[in-house]
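As you look at this complex, bear in mind that one protein chain is not there, while each of the others sits in place.
Labels run A, B and C following the written order; every chain starts at residue 1.
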Amino acid sequence: MAGFNKVVNSYEEAMAGLTDNMTIISGGFGLCGIPENLISEIKRKGCKGLTLVSNNCGVDDFGLGILLPDRQIQKIVASYVGENAEFERQMMSGELAVELTPQGTLAEKMRAGGAGIPAFYTATGVGTPVAEGKDVRQFNGREYILEESITGDFAIVKAWKADKFGNLVFRKTARNFNPMAATAGKITVVEVEEIVEPGELDPDEIHTPGIYVNRLIKGTFEKRIEQRTTRPAGE
Amino acid sequence: MAGFNKVVNSYEEAMAGLTDNMTIISGGFGLCGIPENLISEIKRKGCKGLTLVSNNCGVDDFGLGILLPDRQIQKIVASYVGENAEFERQMMSGELAVELTPQGTLAEKMRAGGAGIPAFYTATGVGTPVAEGKDVRQFNGREYILEESITGDFAIVKAWKADKFGNLVFRKTARNFNPMAATAGKITVVEVEEIVEPGELDPDEIHTPGIYVNRLIKGTFEKRIEQRTTRPAGE
Amino acid sequence: MALSRDQIAQRVALELQDGYYVNLGIGIPTLVANFVPDGMEVMLQSENGLLGMGQFPTEAEIDADLINAGKQTVTMATGASIFDSAESFAMIRGGHVDLTVLGAFEVDVNGNIASYMIPGKLIKGMGGAMDLVAGADNIIVTMTHASKHGESKLLTNCSLPLTGKGCIKKVLTDLAFIEIKAGKFHLLERAPGVSVEEIVKLTAGELVVPEHVPEMQF
Partner (left out) sequence: MALSRDQIAQRVALELQDGYYVNLGIGIPTLVANFVPDGMEVMLQSENGLLGMGQFPTEAEIDADLINAGKQTVTMATGASIFDSAESFAMIRGGHVDLTVLGAFEVDVNGNIASYMIPGKLIKGMGGAMDLVAGADNIIVTMTHASKHGESKLLTNCSLPLTGKGCIKKVLTDLAFIEIKAGKFHLLERAPGVSVEEIVKLTAGELVVPEHVPEMQF
C-alpha cells in the first residue's frame, strides 16, 4: 500500500487531471518561490480557459507569463501584474480578465479557502474600487468590507525540502504565498529541491503539514532574479 | 537606547500596568504550555474583575485555577472548563460568567484579533446554542455564522526559546494557543525557558516574529502533567 | 449480543482506508487506533496541534510538552508535524481530515448531533467537537443505541442542545451500523446475534429496514 508517500515520478503524473477551465492557485511572489516546472507542465499540457490565482503573473518568458502566448489563461486574480508586454496586450484587448485584489486580502482569501472560512471582513479596500459590489459593515465604529475565500481545483506550490509524507519546509522569502496556496487546492501539487525520509524533518520546524499535500515531486530550478541589486564587496 | 531588546528582569515589571477589569488572553492547552509564572504574578498583584480568554481554566491549584479563590476572574471565554471544584462552584452560583466557545472558533477569534480581521464566518456552531444572537448567512448553499474577533489588554504567552528581540520558538504541543495569543494583546508578555542573542535563531524557524512581543522574561517552569499515560518500557 | 466497546472500535476500524488522516475523539473512538488493519497506514490528528500522534510514552519518554487533546502524554509517530491551534482547526474546518470518529448523547434522522451538554447538569464545554462535526465530511458517531433505561438515543429530533446541525451520516452503536439520509435512519448492519426487531424497538426515529440486514463482519 502507498500509505502517506506522496512522491510522484514525472511532471505529467504531478499535473494529471488538470483540464480546461479549471482554477489553479499558485504560490510565489514575483519570480521568487514559483513552481517553475509545474507551470512548464501546464504549458506543455496546453489546457485553456484557466483561471489563475497568484500574486503576480511572471514575465514574458518565465513564470506564469509563459502561459500567455498560447492564450491558456482566461482570468487572473492577482495584486500586481503587467511586468510583461504580452500580458498588457491581452489585458488591454480584453482577451484576459484581470481581477485586482489587494495583496493581503489575496493571501487571506487563500488561507480562508483552505481553512473552511467562506468569508471575512477587512478594512482593506473600503471606499476604493475593490469595495464595489461588496457588503460593508461597521464594527466598533469602523467600516469593513466582506471578502470571500478562494479555493482551486489545483494548487501548485514550490517548497525547499519535503519528506515523502509531504511535510514541507520553505526557504527564506521563497515562502511567501506558498503555504496558503498549499491549503487551498482540491489537489495540491508541490515541487521541491530535496526529498528526505519521514522523520528527518524536525516536527517543530515543518511549515506545511503533509495533510495538505497530494503529490510531491523533486525538480531542478532556474530561480531567475528580477531585480539584481548589490552593494560592493567590502562595504 | 533600548532598540528591540524586550527583556525585563522581574515578573513585576513583566505585568506592570495590569489593572482591575482588564481582558487577558492566555496561551496554553490544559496545563501544557501555560504561562505559569505570569499567572502567579497576576495572583500576587490581586487584580479583580478580569476577563480571561483561554482554552481552559487550569485546575484547583495550578494554572488559571489559582486566580479563582480570590475571585479575580469575572468572566472566562473558553472551550472546555470545569476541571476543578472551585470553578464549578463559582460557575453554578453565578459568581463567574462562562462564555463557552468552540475550540477552533476560539483559536480563530484570537488570530483574527491580532490580524485586524474584525469578524469571519464559520460553519462551526450553526444550529447550536453557540449561534444564538449571531448573524447567519449562506455561502454556496451552506449556512455559516458570523463570529467576531477577540483582542486583549494583555496577552500572556509561554514559549520555549526567544532571542532578545522577542522572536519566539515553541516546543511540541506546548505551542497550541500561544502564537495566536501573542498577536492579540495590546501588551504581549512572554515567558520562556531560554533567551539567546539575536541572530542565534534561524529566521526560517521562528514561529512568532518579535514584532508581536512587548516584554520578555526568562522563567523556570513546573510543567505539571494532567494525564500521565504510559506504556511499559520494551513495548 | 450487544458489541463491547472494543468491538465497536474494531468495526469502526474497518472504515479506515490506507493513507487516511483521522481524528479520534475521547472514549471509544480512541480505541479505534488499536484496530488499524495490518499493512494499513493511518495518521492521527490531535486537535491541540499534532498530526501523527504515536503511542503512549514509556516512563523515560514522558514529555510534559507533548500531550494529546485528551491531555494525555503521548509520543510522535514518524513523519509527525506540530502546529498551533489555529492551524489545527484550519485543517479540521477546511475538511482536510479524512475521517472523524466521536461519541454522542443523541443523533436524529436529520443528522443532528447532541454531545456536549445536558441542561441542569454541569456543563464542561464543547472543546473541539463543534468544529469537528462542522468541518468533516466523513464522520462516524459511536454510542450505545439506548440508555441504561432503554431510552433510544436515535431520535426524530434531538432533545438536547445540538453540537452540530445536519452533520452526521453514519452511526455505529452497540447494536447496529446505521446510515442517515433523506431524513431517515437506514439499517445497514446488525451486531452479531442482535435481531432486527430489537434494533427497531430501540430506534425512536424512523428506521428504514431492508429485506436482508447482514450481521457485522470483523
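Observations on the structure shown:
Just so we're on the same page, contacts are C-beta pairs under 8 Å (C-beta built on N, C-alpha and C of every residue); 3 or more make two chains touch, one makes a residue touch a chain.
Just so you know, these numbers come straight off a predicted model, no measurement behind them.
Remark: the absent chain touches shown chains A, B in the intact complex.
The hidden chain makes contact, of the residues A:D70, A:E88, A:D135 or A:E197, with A:E88. Touch with the chain omitted from the figure is made, among A:L31, A:A119, A:L201 or A:L216, by A:L31. Here the missing chain is touched by one residue of A:Q72, A:T124 or A:T188, and it is A:T124. Residues 29-33, 55, 78-83, 88, 92, 98, 100, 102-108, 110-111, 122-130, 143, 160, 170-180, 207, 223-235 are the ones on chain A that touch the missing chain.
Seen across the whole complex, the unshown chain contacts chain B at 1-4, 111, 113-117, 163-165, 167, 183, 198-199, 203-204, 206, 209-212.
We take it that only the chains that are shown with their structure count from here on.
If touching chains are joined by edges, the resulting network of the protein chains shown connects every chain directly with every other. Of all chain pairs, the one linked by the largest number of contacting C-beta pairs is B-C. Ranked by how far their CA centres sit from the centre of chain C, the chains are topped by A. The centroid of the Cα atoms in chain A and the matching centroid in chain B are 32 Å apart. Rounded to whole angstrom, the centroid-to-centroid distance between chain B and chain C, based on C-alpha atoms, equals 29 Å.
Residue positions 115-117, 203-204 of chain A each touch two or more of the other chains.
Counting partner chains per residue, chain C shows two or more touched chains at residues 76, 82-83, 89, 92-93, 135.
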